[in-house]
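My structure is below; once you've seen it, I'll send some questions.
All protein chains but one are shown at their positions in the complex.
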Amino acid sequence: MNIHEYQAKDVLRRYGVPIPPGEVATTPDEAEAIARRVGKPVMVKAQVHVGGRGKAGGVKFCPTPEAAREKATAILGMDIKGLTVEKVLVTEAADIGTEAYVGIIVDRATKKAVFMVSAAGGIDIEEVAATTPEKIKYFPVDPRFGLLPFEAQQLGFFLYQDAKQARAAGKIMQQLYTAFVENGCSLAEINPLVVTPAGEVIAVDAKMVIDDNELERRKDLEALRDESSEAPSEVDARNANLTFIKLDGNVGCIVNGAGLAMATMDLVKFYGGEPANFLDIGGSSNPEKVVNALRIITADENVKAILFNIFGGITRTDDVANGIVTATKQNPLKVPIVIRLTGTNEEIAVKILSDNGFTALTDMDEAVKKAVQLATEGGK
Amino acid sequence: MNIHEYQAKDVLRRYGVPIPPGEVATTPDEAEAIARRVGKPVMVKAQVHVGGRGKAGGVKFCPTPEAAREKATAILGMDIKGLTVEKVLVTEAADIGTEAYVGIIVDRATKKAVFMVSAAGGIDIEEVAATTPEKIKYFPVDPRFGLLPFEAQQLGFFLYQDAKQARAAGKIMQQLYTAFVENGCSLAEINPLVVTPAGEVIAVDAKMVIDDNELERRKDLEALRDESSEAPSEVDARNANLTFIKLDGNVGCIVNGAGLAMATMDLVKFYGGEPANFLDIGGSSNPEKVVNALRIITADENVKAILFNIFGGITRTDDVANGIVTATKQNPLKVPIVIRLTGTNEEIAVKILSDNGFTALTDMDEAVKKAVQLATEGGK
Amino acid sequence: MSVFIDKDTRLIVQGITGRDGSFHAKQMMEYGTQVVAGVTPGKGGQKFEGSVPVFNTVEEAVKETGANTSVIYVPPPFAADAMMEAAAAGVQFVVCITEGVPVIDMLKVRPYVIERGARLLGPNCPGAITPGQSKVGIIPGRICTPGNVGVVSRSGTLTYEVVNHLTKAGLGQSTCVGIGGDPINGTGFIDVLQAFENDPDTKVVAMMGEIGGTDEQDAAAFIKEKMTKPVVGFIAGQTAPPGRRMGHAGAIISGSSGTAAEKIDAFKAAGMGVAQRPIDFVELVRERLS
Partner (left out) sequence: MSVFIDKDTRLIVQGITGRDGSFHAKQMMEYGTQVVAGVTPGKGGQKFEGSVPVFNTVEEAVKETGANTSVIYVPPPFAADAMMEAAAAGVQFVVCITEGVPVIDMLKVRPYVIERGARLLGPNCPGAITPGQSKVGIIPGRICTPGNVGVVSRSGTLTYEVVNHLTKAGLGQSTCVGIGGDPINGTGFIDVLQAFENDPDTKVVAMMGEIGGTDEQDAAAFIKEKMTKPVVGFIAGQTAPPGRRMGHAGAIISGSSGTAAEKIDAFKAAGMGVAQRPIDFVELVRERLS
């Protein structure tokens, strides 16, 4: 789960990271008031879960509170890559000497939390990685000991020659690491980490991504979720415990398991169709999930045919069959449906479906071909 | 550094350990007022750094606030093993079903923090260890992972058959471990850990010893020190950065290094004398330390001769010589002094001493023999 | 022969009295797995299904039954502890089925388990099955049959799909291993490939990967350099949009690394057969078996 810059900064401040003062505003009035409280020139920064805000005009320097009002008026409501700006962060405009990058990610390759630091900050780190990889130092942290002071200081010396700055950066990295671990992050970064002309080391922008698996036990983190900055259908799916991603095709796919779901989408494409979505109903059997999945899929007007692909292992296919029957009774389908199911309790499922006028297939390729054909016909 | 029961309980409460309510009182009035606030029968417990309070009459059950006043009157000012009771803890009297012991120590043998738990609580664990060692479970904690939940639960099951109680005890052990580590303890124990007739698991008495080396960086812990419960000469020595322990003999010993100090005391005994103290001036050279050491030693009227034994390595013997000259000028000695020094800057030291009328020896056995002889003569 | 589990596997089920644990314990027993103990703290002394003793701790379960393998069906917040408990008790092969284990927990679990000499499979995996001998986890026994194809996969139901095709085509399996897609897990492709390489009963390997990360590329490099046995590969997620998380932690593409195209190229460069569709495994495996 992404959280906003202002939220990440609030978290990091609690761990002692030096961050210029600032507050979030939802109206130009608030923005002006905050700028007045700050008492210095401010930045007004759009709070949206998308990169490239700056280039899109979502980040502006404001020398006066009046300017802050004006820029906030422009930015609030702005559309950035399909997301509407609902909030702006109004924060003291730091004097910037140098800009560095400091980030931590959970790394699949080393199976560790890995620091990435670079004196070439301020821009997309992936660009630095692609063009000048020698400018990034990677440092995997031993999870049993954490980021030790000498390690943090070594990373600090990679960024700065000056010992005071290196030490300050090291301390910030230790704070960032602690915040990362204690808040179950999969990513935490400060970019840019700035040295001011006065020699202070401060965090001017921050980003944190919380591991979705952490949210169940950490309601305080779950509370940071901003549903207004997500697609409504995806919010709906998540609240129904489904994983759903909307795409542009016309074959609506309902599958159990992420791997099989992706393989199903690939097969739709292979047979000449276009998947309308990724949707994983997950492992556990629950007719309610099927009902919700159908509701979400059919809300998409592009969908011209629905494809169920269920391989019952932990999922009981009779539960899925019952879900289909219930859902279609509540809301009769306006598009054709192709059901493929096999595995646990397959015989019962087939009987439930045929008793209710559905045909069940057992072969995946056959089912996908039929769904693509129906969608293509329906699309005409 | 020992801290009082009430202080240890305050610390452990912050980590979530369930402890009956209570407060500390220095007067019978306060004790009565606390008992009234508790609103239930209370225990009044002497707060002194010594074992066996109960047997000495320093722990009393009080069914009413009036009784609390009465018992507090009796206990405050009481002498327990040479220490005067200045404070009492007035705490709700728990209903006691069973009593267990839970402790953690830093263990020299395993080089780890080791849990000791026993269902035979309420008495001195050393007695249990001596008589029924099979009743104690020892569990060394891996410092890199801490006390894991399953480990804590296993320890809980060693104490209790009931899963709810085992889990509650496990949770308390995790809290105790965290408190132990975060407060730099060398010992932390709950004795007894009580199961009430209602099945609740609570800590009825608690003890913590803070590692002296922790205090320099933890002023909050240093602030828990209660000098009123220590011998004044030892407080004085500590404040002068000396390690001093008063004994009953007549040869005052001033030595650099704990091992050599003990060996010196042993040699005093070997040659027929009795050491009056252990005193280690430590490694660093500082004439002021010598001045303080002489002041503390000479305050003991039993001392009939003073023996310096300095082997200069990191300690510069000329610093020690200067300290002796300064101290004896300020406060002329009333007892004979024997000075043995050798090592770093020995020639300078000898000159300083002889210029000021002292004789310096270089042989330890000779010096000890002479000091014993002088003390024996002086004692006649 | 087989890898990780066989007829001598003596299994503990952690969370045996829970909803998932009890269901799958029964399934495993029906399949013929030697389920020798269950663990649920507080239910020590009970019998599961009238025959399997339940213990409060894994330590006791191992001591009393000589178990060498454990499978975990406990809720996510307790799964990390369960894995460490099994490893600490001397269990050699620990399989964690639980989905949704916080990744921060896994950062510590992994070194803990490795230090104690145990092999961890998962979390968030379907487990392993050696057809006809032992099933540990949730892979449906019905779809498998003994044979010489080693199967390794990052996903669950996709594995079933492929195994089902293989079985229907008469291509039995030595062992099927689902490693799961979580970013920090115990056993990776290379571990399983090495085990198949060493297993005399495995003649060819079928491997199912996904978009995201570089595990498949690393596996391809390993196959090229270290393996003598043929491997057929598949990558799910060719149509997945970049930068989006596709349902499990494994399936995310970011930047230039982790795309399906890149992984398929790596497979081809390693001389592997590449299945375009799940059903394609049948022909590709058959060719390499003969």
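Odds and ends about this structure:
Going in written order, the chains are labelled A, B and C, and every chain counts its residues from 1.
Following the convention adopted for this analysis, a contact is a pair of C-beta atoms (placed from the backbone, for glycine too) under 8 Å apart; a residue touches a chain by one contact, two chains touch by 3 or more.
Keep in mind that what you see is a predicted model, and the values were worked out from it rather than measured.
Of the chains on view, those touched by the hidden chain across the whole complex are A, B. The chain omitted from view is touched by exactly one of B:73, B:243, B:326 or B:376, namely B:243.
Interface note for the absent chain: among B:26, B:73, B:186 or B:326, the touching residue is B:186. Per the touch definition above, the residue from B:216, B:301 or B:347 contacting the chain not shown is B:216. Of B:112, B:135, B:225 or B:295, it is B:112 that touches the chain left out of the display. Interface note for the absent chain: among B:191, B:256 or B:292, the touching residue is B:256. Residues 145, 148-151, 153-154, 157, 163-164, 166-167 are the ones on chain A that touch the missing chain.
Residue-level contact of chain B with the missing chain is found at 106-109, 111-113, 126, 129-130, 142-144, 181, 184-186, 211-214, 216-217, 243, 245, 247, 255-263, 265-270, 275, 278, 280, 282-283, 311-315, 342-344, 364-365.
One rule holds for everything that comes next: only the chains that are shown with their structure count from here on.
By number of C-beta pairs in contact, A-C leads over the other of B-C and A-C. Note on chain placement: the centre of chain B and the centre of chain C lie 55 Å apart, centres being C-alpha means. Among the residues of chain C, those touching two or more other chains are numbered 108. Of all residues in chain B, those that touch two or more other chains are 145.
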